[in-house]
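Removed from the display is one protein chain of the complex; every other protein chain stays in position.
Moving on to chain A:
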Amino acid sequence: MESFKQNDGNRDELIIQQQRDIEKEISDSTPLVGELLPLTCLWTEYNGDDVFTAKIQDLAKKYKFIRRTRPDGNCFFRAFAYSYMEYLISNNSAYKEFQKLAEDSKDKLVELGFPSFTLEDFHETFMEVIRRVSPDNPGGYNKVQNELHKILNEQGYSDYVVVYLRLITSGKLQEEAEFYQNFIEGDFTIEEFRHQEVEPMFKESDHIHIIALCAALGAGVRVEYLDRGEGCIVKAHDFPEGTEPTIYLIYRPGHYDILYPN
């Protein structure tokens, strides 16, 4: 009988509701993707703390600006989408290649077992966003960049882009399950990990998400780790190792924002 848990479901739902309210408060006060800010704005957050002051100084040698994302558990995917598309706007041949890859990705995901019916909406929205940020659109880089900023701050579009990137990530994990199984801690199978930690919204990302997404899209990400660790140098890591990065992110425990190199 021990396994029975006397449970008042209503109380649990109240707790979940409260959690939702807190999340909503955070989200209402932070844009999905913020404006460009000077990197040194980070100083004010750490209030003269020696370790962080030195590390931010180090970081400022390499990066000029930061762009914050909403801390809602989707920050890695949203930061990735924004930063990568910003790169694609200024690189026509990479854009074309990516557009093709994105177009073909739906059939690939269906082959991997995703339900075509529910996938369709996300894929269509994803393709629409890609079309709207084409470097060929009239008005040049600035106009298209404005459009990108606008779209990724529109909850509906922005969240659908996040969903689709999550599905691409999950698809890659499935496709190379044997390889990725090595990165998974605990008793999770790849299948469980995909359904629990990758596909649902608001679940935070780990290295394995980054590696799989980069591999699926052929993109390179450099992550700068700003934490309380020893030394006054900020450690960086490239995904996949040895690749020239096109996306630069700063990681502070639990959260990713976008960086802009000098």
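In this text, a contact is a pair of C-beta atoms (placed from the backbone, for glycine too) under 8 Å apart; a residue touches a chain by one contact, two chains touch by 3 or more; residues count from 1.
Criterion: contacts and distances are computed from a predicted model.
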Omitted chain (choose from "Autophagy protein 5", "Large ribosomal subunit protein bL19m", "Ubiquitin-conjugating enzyme E2 G2" or "Trafficking protein particle complex subunit BET3") - UniProt protein name: "Ubiquitin-conjugating enzyme E2 G2"
Residue in contact with the excluded chain [from A:69, A:125, A:169 or A:205]: A:125
Residue touching the undisplayed chain, where the options are A:86, A:159, A:224 or A:257: A:159
Where the unshown chain meets chain A, residue by residue: 1, 3-7, 9, 12-13, 16, 114-115, 117-119, 121-122, 125, 155-156, 159-160, 163, 167, 187-189, 192, 195-197, 199-203
